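What follows is part of the complex, with its chains left where they were.
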Amino acid sequence: MEIEEILDKLLNNEIDKAEAIKEIKGFEDLGFAKIDTNRKERCGQAEVVFCQGKTDQQVIKIINSLRENNPCIIGTRLEKDRYEKIKDYIPNPTYNEAGRILISGEAPSVDSNLKKVPILCAGTADIPVAEEAACICEIMGSPVCRIFDVGVAGLHRLLSFKDKFEDANVIIAVAGMEGALPSVVGGLVKCPVIGVPTSVGYGTNFKGLTTLFAMLNSCANGISVVNIDNGFSAGYIANQINRTNL
Amino acid sequence: MEIEEILDKLLNNEIDKAEAIKEIKGFEDLGFAKIDTNRKERCGQAEVVFCQGKTDQQVIKIINSLRENNPCIIGTRLEKDRYEKIKDYIPNPTYNEAGRILISGEAPSVDSNLKKVPILCAGTADIPVAEEAACICEIMGSPVCRIFDVGVAGLHRLLSFKDKFEDANVIIAVAGMEGALPSVVGGLVKCPVIGVPTSVGYGTNFKGLTTLFAMLNSCANGISVVNIDNGFSAGYIANQINRTNL
Amino acid sequence: MEIEEILDKLLNNEIDKAEAIKEIKGFEDLGFAKIDTNRKERCGQAEVVFCQGKTDQQVIKIINSLRENNPCIIGTRLEKDRYEKIKDYIPNPTYNEAGRILISGEAPSVDSNLKKVPILCAGTADIPVAEEAACICEIMGSPVCRIFDVGVAGLHRLLSFKDKFEDANVIIAVAGMEGALPSVVGGLVKCPVIGVPTSVGYGTNFKGLTTLFAMLNSCANGISVVNIDNGFSAGYIANQINRTNL
């Protein structure tokens, strides 16, 4: 509800003053965490729990609290051994190992009316990040098309899949090393390309920094980037774009 | 045409071998530049000329060559004094000073069926970059809504415009200094946000690098970024997203 | 005593030459360490022992030496397993696990006449640093108010606590990632804000460097910063400010 609407309701005695104040707040306070209860209404998606850097107890409490108002909650960056330790305290848990993703509850099924999101990666070592992106897309309802190991050193491999990605609504291009994949892809398509630099490489790769900067300097148009190894973010945005105007 | 289609036509004698080869090439060679004549077909947009770093003669020749097959060509990063020097050698020139953009030919008019793209900037000094984004959006057909000087140090200013940006298809958030604007905006909306770091700041701002990294580390979801001061790229992508599924 | 005062006393035979020399020195020499015996007189606070990088034996000897002239000595950055190993050799030891702080002797109780210092942090993973700041404040006598997990991606959470921090003497704002919290808070209050960047984040966060620079570039006024993860320093300064003019 907009402020004006709340004020109207207040003036019309439809809600009382306490309700008006609570409506503006929009979260529940657990002390060490403030559960963002109206995130879904505001952002179209319930809070996603970034598990890295939180203790097991914190993850358990936050997810349980969020589940009170949401049929399905996602936790990211959760290593398998941590999942094993906490799964008994999570309602309806499932786990995607490749994407290191915990799902509590029933994920909505993929919407087959949506276009497939092509998820390309340059090398075999980039697959974990690409998988994180793919899982998030699917959990949020967008079908995907995995096209892995199509780096630019063997250009013909990439080009042979052109029909699979050239009519997409949005493409995710995951790469480490020199990060040239988004540039080459961007020069072949009409839709936006989300570049995901990975920390795959050594020496002057600087854990993905070179790749990131290379992608930001792309000579092709239509390319935006997310943080290094951030498959989650790429998948999240790709799903947003894929649903535009629907 | 796809390769298979070309081969079919070749086998059916619809085209001859020379035509088949030329169709695969898809550019004209001026020596110092290769004019990408099928960019529009491939990418949905004719080649945009990045004028910075090219001589006046090179800009003139490239634009004239591109105009042979395109009703409208855009040149970016062209300072006003350079425009004055070359405009007589450009067909149908107009100039947008705020965005430093040259247009040769008739830009398609804004498509009023499209949603407005909100373009926010944090401070008055960020306006030139925001304007570049806005101009590109408009030239490519997307209407925009300019919301300038709404940085997070006076949060109420931003919040009062929430109704203008919360239902958009995509938002552009331009900011220098600590670059917090996209994070705050991203926490309020359902659509993707394109962060544009600017080189506004001093000391440890490092000409926008701090702002760029801050945006990449946003705690909000749905945020991707483009290169520092790259208003063009943000506008280009925003228009792509804004037309998705139409 | 000022030099002049010492000279007067010397001339008046109130002290002898040896005493005059010792008075200027003001420390005791243990070889591997020089115990700063007049730190409290000079700085208002006895020496705080930074335990990281010192051997267990060194920590034990330094604390015991300091305790000869001080009723309470603090050791920071002491991991729990180290505490377990050395506690039997420390007089009157207590340990704060969250803050990794050792206290030898009786800490002065919190002075209820002082205003509460609000200690805000952006995310759950920032809590350890925030706790270090909070413990130091309390040990030094300033009461605190913990407001955790109020990052800017869910702005309404922060805003709902405004009454708890807007009348403070000084605020500590702890954040990782893009570090926007101090900027937003600084725009809402009259008092100085101490920004504490944390090394929470990944990729281009660079272990807190991005956060640090973002805070230094804040568009809001009244914000100064301390080193990355340096909760101790923030708590120390906050207590200094909180007692100004009393």
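Labels for the chains are A, B and C, by order of writing; each one numbers its residues from 1.
Going forward, a residue touches a chain if its C-beta (ideal position, glycine included) is under 8 Å from a C-beta of that chain, and two chains touch if they have at least 3 such contacts.
Quick caveat: nothing in here was measured; it's all calculated off a predicted structure.
Enquirer: Start from the 3 shown copies and tell me what the total comes to for the whole assembly.
Expert: If we count all chains in the complex, we get 8 identical copies.
Operating definition for what follows: only the chains that are shown with their structure count from here on.
Enquirer: When the mean CA coordinate of each chain is compared with the mean CA coordinate of the whole protein, which chain is closest?
Expert: Chain nearest the centroid of all protein C-alpha atoms: A.
Enquirer: Report, in whole Å, the distance between the mean C-alpha point of subunit A and the mean C-alpha point of subunit C.
Expert: 38
Enquirer: Tell me, which residues of subunit B touch at least two other chains?
Expert: 186-188, 216-217, 221
Enquirer: Under the definition above, what is the set of subunit A residues touching subunit C in their complex?
Expert: 24-27, 31-34, 36, 38-39, 47, 52-54, 58, 62, 199, 207-209, 212, 227-230
Enquirer: Write out the stretch or stretches of subunit C touching subunit A in their complex.
Expert: 123-125, 127, 148-150, 154, 156-157, 160, 200, 202-204
Enquirer: What residues on subunit B touch subunit C, complex-wise?
Expert: Residues 122-123, 151-155, 177-180, 183-184, 186-188, 201, 203-206, 210-211, 213-221.
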